[in-house]
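For this depiction, one protein chain was excluded, whereas all remaining protein chains were kept in their positions.
And then chain A:
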Amino acid sequence: MVHEVSECQVLDVSDIAAFLENSSFPYDYGKNESDSCCASPPCPQDFSLNFDRAFSPALYSLLFVLGLLGNGVVAAVLLSQRAALSSTDTFLFHLAVADTLLVLTLPFWAVNAAVQWVFGSGLCKVAGALFNINFYAGSLLLACISFDRYLSIVHATQLYRRGPPTRVALTCAVVWGLCLLFALPDFIFLSAYHDNRLNATVCLHNFPQFGRTALRVLQLVAGFLLPLLVMTYCYARILAVLLISRGRRRLRAMRLVVVVVVAFALCWTPYHLVTMVDILMELEALAHNCALRSHIDVAKSVTSGLGYMHCCLNPLLYAFVGIKFRERLWTLLTRLGCPALQGQPSSARRDSSWSETTDASYSGL
């Protein structure tokens, strides 16, 4: 509650009384304003904090398990291949690593939501930076994949195929290097400190509210709209090409293309819509009251959880939509010697027949 907030200064009854005696306190003009017509009660965050205490740990635990399992399977299947990885497969492997590392920080945030930040400033910097590094790595790798496919299908120029395999490795190194660079502000500004409004220790960038609002506007435009635009452009051009040259395999390929973009949009659109409303309220451009603010607080928790879900979604997409992935997983399981699976039909198709048309093997392109 508000009056229990520390790091704020409190005057109690005796102070007020003493104060009234020796000052010319204008207490007559307040009579009308104190009526219920002009009430202006504070709007505590208790409701959303209580919601977070239950919802976030449950969701993050689920995402932790799902993400580790799913991305682990993807990495295992990719590494079990005898042949060298194609460029898209290499990006997918790095994507699985990025998603796994991101998911590994979730237990910290679960405890943060349930209690408060109890791990100190050092771990705040590390967990925060790790989270952001892998968030960026994920989106950059998705951009790399869409760009790679765009070049190979629309322009029939394979950026990575003809060059030495080090070119793919170099691209990945650049991606990770950039992500480390992006995480520099986290290492500098993230710290654990006591917040006098939440009355709890938080792990937060140590700069004022205004700076954060500005950054959130940028996040909306640059972190969501621009990547979505790039993905939509690349995949729209791919679809246009694939629609002209018909074929069953290509129709199947289109299905995954659509699913990838829709998944990205579905996971992140709600969060960014809520953020937009929140920013407008903070700037007082939108009429608001306490009930609305509390709803927005809760909506932020729910929709950001949906956003994090995206890092567990890729393995599921490949498993359910990518036919080749299923075949390879089956092969891997039989090779590992699951007796129940012995004798089951395995892939009759040779790998080469897939890679001929496009370079995006796992996706079933």
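Going forward, a residue touches a chain if its C-beta (ideal position, glycine included) is under 8 Å from a C-beta of that chain, and two chains touch if they have at least 3 such contacts; residues count from 1.
To be clear about the criterion, contacts and distances are computed from a predicted model.
Peer 1: Just go with whichever of "VAMP-like protein YKT61", "Cyclin domain-containing protein", "Proteasome assembly chaperone 2" or "C-X-C motif chemokine" UniProt uses as the name of the absent chain.
Peer 2: "C-X-C motif chemokine"
Peer 1: Out of A:55, A:182 or A:330, point to the residue that touches the absent chain in the complete complex.
Peer 2: Considering the complete complex, A:182 is the one touching the chain left out.
Peer 1: Consider the whole complex, including the chain that is not shown, and state which of A:64, A:135, A:235 or A:325 touches that chain.
Peer 2: With A:64, A:135, A:235 or A:325 as choices, the missing chain is touched by A:135.
Peer 1: Thinking of the whole complex, not just what is shown, which of A:68, A:104, A:123 or A:204 touches the missing chain?
Peer 2: A:204
Peer 1: In the complete complex, which positions of chain A touch the hidden chain?
Peer 2: Output for chain A: 2-3, 5, 7-13, 15-16, 19-20, 23, 25-27, 29-31, 33-34, 38-45, 52, 109, 113, 128, 131-132, 135-136, 139-140, 143-144, 147, 150-151, 155, 157, 178, 181-182, 185-186, 190, 193, 195-198, 202-210, 212, 215-216, 218-219, 221-223, 226-227, 230, 233-234, 271, 282, 288-290, 293, 297, 300-301, 304, 307.
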